[in-house]
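What follows is a structure written as structure tokens; I'll ask about it next.
Only a single protein chain was left out; the remaining protein chains are all shown in position.
Lettered A, B, C, D and E in written order, each chain numbered from 1.
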Amino acid sequence: MSLADFFQNSGFAALEWGNLVMIAVGVIFIYLAVTRDYEPLLLIPIGFGIIVGNIPPIEGMPLSVYAEGSVFYYLYMGVMKGIYPPLIFLGIGAMTDFSTMLSNPKLILLGAAAQIGVFLTFVGSLFLGFSTPQAGAIGIIGGADGPTAIFLSSMLAPELLGPIAIAAYSYMALVPVIQPPIMYLLTSKKERVIHMAPPRKVSRREKIIFPIVAFLICGLIAPGSMTLLGMLFFGNLLKESTRTERLANTARNGLIDIVTILLGFSVGASTQAQTFLTPQSIFIFVLGAASFIIATSGGILFAKLMNLFLKKKINPLLGAAGVSAVPDSARVVHAVGQKEDPSNFLLMHAMAPNVAGVIGSAIAAGVLWSALGGF
Amino acid sequence: MSLADFFQNSGFAALEWGNLVMIAVGVIFIYLAVTRDYEPLLLIPIGFGIIVGNIPPIEGMPLSVYAEGSVFYYLYMGVMKGIYPPLIFLGIGAMTDFSTMLSNPKLILLGAAAQIGVFLTFVGSLFLGFSTPQAGAIGIIGGADGPTAIFLSSMLAPELLGPIAIAAYSYMALVPVIQPPIMYLLTSKKERVIHMAPPRKVSRREKIIFPIVAFLICGLIAPGSMTLLGMLFFGNLLKESTRTERLANTARNGLIDIVTILLGFSVGASTQAQTFLTPQSIFIFVLGAASFIIATSGGILFAKLMNLFLKKKINPLLGAAGVSAVPDSARVVHAVGQKEDPSNFLLMHAMAPNVAGVIGSAIAAGVLWSALGGF
Amino acid sequence: MSLADFFQNSGFAALEWGNLVMIAVGVIFIYLAVTRDYEPLLLIPIGFGIIVGNIPPIEGMPLSVYAEGSVFYYLYMGVMKGIYPPLIFLGIGAMTDFSTMLSNPKLILLGAAAQIGVFLTFVGSLFLGFSTPQAGAIGIIGGADGPTAIFLSSMLAPELLGPIAIAAYSYMALVPVIQPPIMYLLTSKKERVIHMAPPRKVSRREKIIFPIVAFLICGLIAPGSMTLLGMLFFGNLLKESTRTERLANTARNGLIDIVTILLGFSVGASTQAQTFLTPQSIFIFVLGAASFIIATSGGILFAKLMNLFLKKKINPLLGAAGVSAVPDSARVVHAVGQKEDPSNFLLMHAMAPNVAGVIGSAIAAGVLWSALGGF
Amino acid sequence: MSFENIGLSNLFAANFNALWFSLMGMGVVFGGLVVIALYIVFLPRLLKLSDRKKNIPVESAGETTGDKTQREKEMLLAVAAAYHLHRNFPEDNERITWKSHGDMESPWRVSGRLHGLSVRRKLSSWGLSE
Amino acid sequence: MSFENIGLSNLFAANFNALWFSLMGMGVVFGGLVVIALYIVFLPRLLKLSDRKKNIPVESAGETTGDKTQREKEMLLAVAAAYHLHRNFPEDNERITWKSHGDMESPWRVSGRLHGLSVRRKLSSWGLSE
Partner (left out) sequence: MSFENIGLSNLFAANFNALWFSLMGMGVVFGGLVVIALYIVFLPRLLKLSDRKKNIPVESAGETTGDKTQREKEMLLAVAAAYHLHRNFPEDNERITWKSHGDMESPWRVSGRLHGLSVRRKLSSWGLSE
């Protein structure tokens, strides 16, 4: 062992500019999460993961997520095998209250309309020359749903998982920045001040039966969505049955926390500059931005379309909540609505398209997976 | 992609009557758990799992627990490899208070007697033409202990795991229905009103030493029970040592909850009609019912036998608690006892044969495994 | 099946004296933990694991940690693959407050000095004829850090993991017995009564930035330490960011508890007399004791060396806290300090070298791994 | 992938028309959610029917909550929703957690904590004597 | 498997007599539990002995709890046991959990919680005295 050997075994030897760029990105993620409170539960693990993943590992040592047998490799398995996302959906199901959706089913359609972002982005990706499976994985960014995006890309295009996941989470964090301009652009003041009638009370029975029936419908129509929606509605049943509250609690606390830590960290650690900084990634970020804009517009415009037929008008801002990103887009809708009329409380109404959007993009993911997975 | 392809990729294409039957079963499980509060922590996950498992997956897609590489396949691994049951025993150990057993060792024998259900059912299964390992796995249903049944069948007859697990949990849930008639049939009113002397106080030292010695005894006599009982007594030591309370807490809350969710769901999801609805399964349910009846009778009759030699008589109802199904059978004993004499409190006394029954059936499982596993 | 067969299938057939010796060791571990409160969270799981691991398994049955396909084998995987230690570091990071270290950086050097124990023990092991990788794994016992020791030996010398882990944890538990004599021997009363100036207040920003920068420094200087320190500082960032407190909580409670249970138990269960009771193990225990003594002396003497140059003297007792064993060695320092002068409160000051020692030995482990791993 | 294979031709591969597929895909998404919506619309009526059969006093699932003024109702809902999010969704849940774990300086917590310590000492002595 | 291989012959295969095996099996089960029972019977005496050696004031492990009337004692035990199950076994634990989580705003729940606390207060004081 000479001094030279020691230097060779240090990280400085192999450090590249790209790594420094990525480390800066990681630091920015953490900075935004800490100072602006943008999705901290995701950006902090991902951000630190990016930093860890861009320390050049020693040649041949099992250190990085890509080095078979390394600890990070095993943690990353949960991402590559698509195991973490359904477990996160289990926790989200145990957190979600479908009451508003149950009390105002019309609003569900807005969650469907927003999925246009998924399919147009899919088409756009094909146009830019991505392979069909890759295009499907990129399209799902428009679902504005981290776990769904990670799950589908792990199944269709694992080679793009890093950029797709980072894009999805970045834009989800930026929802409060991306959506408002579009909302103002596509709605008149007269529309933005529309008040919604308070929802009816939902009985406990309805809440318990809902996850079962909803799963049967989605599962039969698009079996490819079975994994994600099975877990989502399972978690919700654990919550609503009131007999299994202790399981629901563990699902929405301990379990989802553990999985969030491991998923965020290992996704971040998979973004080594050498594999991440490519023209493809740039395309993916452009397409991702487009998908969020299209999805938001789709939701809003469909709401306006519905208003042509409804006597009791919907506030079209609610359409913007169709792009999941639960619960941020709902908050944005509420905030914009209040800026126009402080007496207008849209938050709870916005939850309906919001959760419908989660279901919608999971169905879309199922369709893309079964059609493009080459089965 | 034509409309036909989309229909082909929907669940309707492959849906069979059997699937509908199984989905109905799943719904009934959930209904009983929600309305009757029968073992909800097991029946709800299993019930929803059954529903998920009977949505026909798309040919060749990694969706079902049997499709290698699917998420559910990985969750089901914990069942097939026998990993979940010992972890559940760890949590149960951290929940269980062996005080009553320590203060009244006579009652332990009732937990041993009830295991006759295991061995007679084993013989019965052989008679009906099951292979020796299969017969062993079916016999253990008589242990009235879900994790033990799942563990042994994963080791001896994985092909029967679904029916055996469902049978075991169904009958455990039905203990309040199955046992009382037998108890009335086999005991006289005079016997049912026997009061038990309050147990002596057990010192902390006794409680700490117990799990260690008890494990050594069981482990040496039947090493095959090492996996389950090792975890059970380990959990109990974590609880009693009072130095590791934080570990005991995690074992009996977060950990057991997570494992219960995954075990219940994936066991349910393994019951696809195509593999589940067979004549074998019907035999297994018949044999399972028999085993519960035999086990209950065995416990009661042995108690009466003991009374021939004891001057201080035992209330033979306690024998029925020998069939584990912790803590339901103990509750049933208490309830029946109080119906005869409201001043008779058998609950705590019934806990002794109850937990002894858990140990007893784990030993039986060890014996069956080592003898029939073909080692 | 004859009576003989049943005896053959019992544990008595294969029981050896060695097993009884090991079982006695396990009982002693538990006894010390319960009565003396020595590291109970580790000694109780390890102790019970030792007992379980020394029940002779049935020939060919998947029971022991070494029998492929057994449950214990799968739990032991987390040890062999080095997965548990980093997860424990994640939790420790989420528990650790680096404030004192940040407020008195001088004391960090003491944590570095104590690592002399690692390298001298490495040399000693080579001298005694251990292979280079084995020597590296044995040396790290001087780090006085269980997870680090287990991680490095799983990577360099899995065949010695049992003895190394047991030695490391035994001596960590015995810190209150081993260190004081050395402290008295190497320090004068005049030195032991030195008071330390109270540390300055550390701003929240400093605390948030620290884990990021510290990781970059360590990761670049010794990438081999990336796995352990990445998790340690990740956990600490989760804690300090204050935006991810729920994740930090799960990391330092549910997650670390689960991993501690599995790690302790399976490490214990890997100490079968047949593989554990060898001359090598005796050497390892001797070398381990030496390493603790050297490390303690190294820390103390380096503090005295520093005092030659500092006008504001350091209390050399603090050097003894350089050997991690968090937080016991810090407590010992405090206790010894107070015996001399009841008005002297060294506890908080001792935390600085204490945590620095953790980082130091992780770096040392990284260096040993990358140099001796044969990459 | 590289720039030269950009082109509309990609959308109409041999046996795969991307636009048609996308149309169908949106169809399935709408299909699923529309059926769910319809189910939601009709369930309460079914439940009421079945109840009437069993002469169960029908739970007024239809009407809106309380009998306050429109304005009050809305605010109430907003608060409820906000609170629901606050408790159930990470970004905020964390703050609850944070509160109950993080802010050490709150005098209430400190006093509480000190009290806690004393209590604890008592309790663990119980622990021994039990 | 199918119906034709039903038959007693299955119980007496070449080298495996199922009845004999079952008998032996029950023997092992009883063996294990009987030894445990015996150990339990003799441990307290051993402990007392060792204590006497060390002149430790012998903890009266033998006598029964308290000095209440038989009736009181039994009720006490039942409550204690019920409480033990209530706290330690899922089916019920869930209800505790349920109380301590879930939507806080419903006034009913709050009252429920307070009630719960009072109840629990009673029970856990039992817990201590157990």
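The definition used in the following text is that a residue touches a chain if its C-beta (ideal position, glycine included) is under 8 Å from a C-beta of that chain, and two chains touch if they have at least 3 such contacts.
All values reported here derive from a predicted model rather than from experimental measurement.
A.B. asks: Have a look at C:Thr96, C:Ser170 or C:Ser329 and name the one touching the chain we're not showing.
C.D. replies: C:Thr96
A.B. asks: So which of C:Ala214, C:Met231 or C:Val336 would be touching the chain we can't see?
C.D. replies: Hidden-chain contact among the options goes to C:Ala214.
A.B. asks: Please identify, in ascending order, the residues of chain C that touch the omitted chain?
C.D. replies: So the residues of chain C touching the missing chain come out as 37, 39-41, 95-97, 100-102, 105-106, 108-109, 111-112, 115-116, 118-120, 122-123, 126-132, 134-135, 195, 197-203, 205-206, 209-210, 213-214, 217-218, 221-222, 252-253, 260, 279-280, 326-327, 330-331, 334, 343-345, 347-348, 351, 356, 359-360, 363-364, 367-368, 371.
Throughout what follows, only the chains that are shown with their structure count from here on.
A.B. asks: Please identify the chain with the largest separation between its CA centroid and the CA centroid of chain A.
C.D. replies: Farthest from chain A by mean C-alpha position: E.
A.B. asks: Roughly how many whole angstrom separate the Cα centroids of chain A and chain E?
C.D. replies: Here the centre of chain E sits 46 Å away from the centre of chain A.
A.B. asks: Taking the mean of the CA coordinates per chain, how far is chain A from chain D in Å?
C.D. replies: 15
A.B. asks: On chain B, where are the residues touching two or more other chains?
C.D. replies: Residue numbers touching two or more other chains: 1, 37, 40-41, 221-222, 242, 254, 260, 367, 371.
A.B. asks: Where in chain D do residues touch two or more of the other chains?
C.D. replies: Expected reply: 16, 21, 28, 80, 84, 90, 94, 130.
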